[in-house]
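For reference, the structure discussed in these notes is given below.
What you see is the complex with one protein chain gone and the rest in place.
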Amino acid sequence: MTKAIVLGGSRGIGKAISDSLKTIDIDVFATSQKDIDTSNLNSVKEFLKINNETDILILNTGGPKPKPFSTVTEEDWNKYHNQLFLGFVTILQNIKLNDGGYIFLISSNVIKEPNEKLIISSAYRAAFSEVFKVLSKEYAQNNISCINIAPGPINTDRTQELIENVEEFEKTLPMKRLGKPEEIGNFVKAIIENDIKYLSGVTINFDGANSNYIF
Amino acid sequence: MTKAIVLGGSRGIGKAISDSLKTIDIDVFATSQKDIDTSNLNSVKEFLKINNETDILILNTGGPKPKPFSTVTEEDWNKYHNQLFLGFVTILQNIKLNDGGYIFLISSNVIKEPNEKLIISSAYRAAFSEVFKVLSKEYAQNNISCINIAPGPINTDRTQELIENVEEFEKTLPMKRLGKPEEIGNFVKAIIENDIKYLSGVTINFDGANSNYIF
Amino acid sequence: MTKAIVLGGSRGIGKAISDSLKTIDIDVFATSQKDIDTSNLNSVKEFLKINNETDILILNTGGPKPKPFSTVTEEDWNKYHNQLFLGFVTILQNIKLNDGGYIFLISSNVIKEPNEKLIISSAYRAAFSEVFKVLSKEYAQNNISCINIAPGPINTDRTQELIENVEEFEKTLPMKRLGKPEEIGNFVKAIIENDIKYLSGVTINFDGANSNYIF
Partner (left out) sequence: MTKAIVLGGSRGIGKAISDSLKTIDIDVFATSQKDIDTSNLNSVKEFLKINNETDILILNTGGPKPKPFSTVTEEDWNKYHNQLFLGFVTILQNIKLNDGGYIFLISSNVIKEPNEKLIISSAYRAAFSEVFKVLSKEYAQNNISCINIAPGPINTDRTQELIENVEEFEKTLPMKRLGKPEEIGNFVKAIIENDIKYLSGVTINFDGANSNYIF
């Protein structure tokens, strides 16, 4: 049976992906903080001792709370360097993806439009996106597709925390609403279900026509 | 019944999309050159007299044969300005998209990496991609999603014509093969079937990890 | 003596470039509408009969007035296709750039962030930017540098027309002011004066840190 590991699978977008994959007869391991904490490399390594092989891998993790640049400490940088970059790197260096598999990275639209409030996320998610792009070419040789999804404003707990007045904010969006986590969940499921492999090495904005830049 | 118009639906990627959509109970009008010739604005206008409303629209058309810049004539520019830009513009100015619908543009990876041989396509497909991006915001208000798919090397008659030695070329690709038109066909189908609406205003490379630029 | 042709050299950014180049002992032909009208291909061809060779070429022209997409006529599209695209193409197909020369394209930030109001400019300036990118590689062989400058909000008559309340608008800008045409003029001059040739095939945002996208 096809096996999927969904990091951060207990809530938000991770949970939605997890739920979607379960509908198509995939054996899903939706991890929570207690299974693996990507900000802690020891936790990552422990996890990898047991989970060292999969067909589908969803690289997904929350970001830090907003913090102005001038107040970010060395400790903060190092913590999120682990959480948003080095944890994922360590996973990819140690896990075996089975031929014909998929890796989805759930990054963020801040990689294209870095954001003052989310400056830590902007930096490290972009850094990992570079690594992921490079690796997509190697994985391609084993028919493994690497897809970077860069969500815009999606209706998660985190967005509810970040945005002061969600209802007012929604009025400013082209679709007059936040995206639904299930839309991303179903997107991931649909790619896999339809065995679409040539979609790889790509970053896909998922933002309801909200961004202004052309590509 | 949901209605789809697939331009250039008789061959290549257009046909694949057409075939995929038919599998999910959509009433598909797969046009051929005799139904509408987007290089001829009169033909476009005639077509629009009868076909002035749809749920799903696939903007798809072949490009010109390779021609070095210095030899492209004023007539050539104007012809392909019609075929790759003004024909599509005229359609969008005159056709009604029903609420909750979809517009897919099949452009090309040359919009991000313009190509000496395909300089005409590079220019006009990019021009229309700009228009399409702008309009995605208006269409969003009626819950209509606009998705620009930018295919790389896909196995169509046209690619077979453009590439001298296809077999050798395939060896240079990360996936060691051309993309299958059905992969794009199924992708389009999957988006619609799963009612994924928040994917809009986006350009999606579909190139099997072949491109090198990060976004 | 080094020769420069500055299209649209009688006002705005074109005039500023023209004025800057004159300070470094360059023989500048700053054209006005009566010398060449790029929206009229016959005018372009007449101009080229006499001006068929230069060391430095500045491709610069105003754009159309804002017009909503639904009201743009076929005549409008064709007119600005000439003015913003085909006129420049015709020039590059027929003028000889001397070895070691420079071509500067003054495009606009709308090529990266297409704009509802300036949809015509967005489309055709992007189209020409694609052509210009392709040609930069050919020109490089003769040590000719091609530089695309994409200005943001610069203090020209046109900006004053486009923006309702300039003073209020300036407060929203990172630098709290519009750019000065002389900044672009001096930039162009500085590149030439210092014989910087390896800056080529590049699009340079010139917008006072106003854009949000990373590249």
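Order as written gives the chain letters A, B and C; numbering starts at 1 within each chain.
Here is the rule we use: a residue touches a chain if its C-beta (ideal position, glycine included) is under 8 Å from a C-beta of that chain, and two chains touch if they have at least 3 such contacts.
If you're wondering where the values come from, they're calculated on a predicted model, not measured in any experiment.
Residue-wise, the contact with the chain that is not shown comes from A:V131, picked out of A:I95, A:V131 or A:V166.
Touching residues on chain A toward the chain that is not drawn are 41, 69-70, 72, 74, 77-78, 81, 85-86, 89-90, 92-93, 110-111, 114-116, 119, 122-124, 126-131, 133-135, 137-138, 215.
As for the chain not pictured, it touches chain B at residues 111-114, 126, 212-214. For chain C, the residues touching the absent chain in the complete assembly are 111-112, 129-130, 133, 136-137, 139-141, 143, 145-146, 152, 154, 174-176, 179-180, 183-184, 186-187, 189-191, 193-211, 214-215.
Quick note on the criterion: only the chains that are shown with their structure count from here on.
Relative to the C-alpha centre of chain A, the farthest chain centre belongs to C.
Centre-to-centre separation between chain A and chain C, using Cα means, comes to 40 Å.
Along chain A, residues 112, 214 each make contact with two or more other chains.
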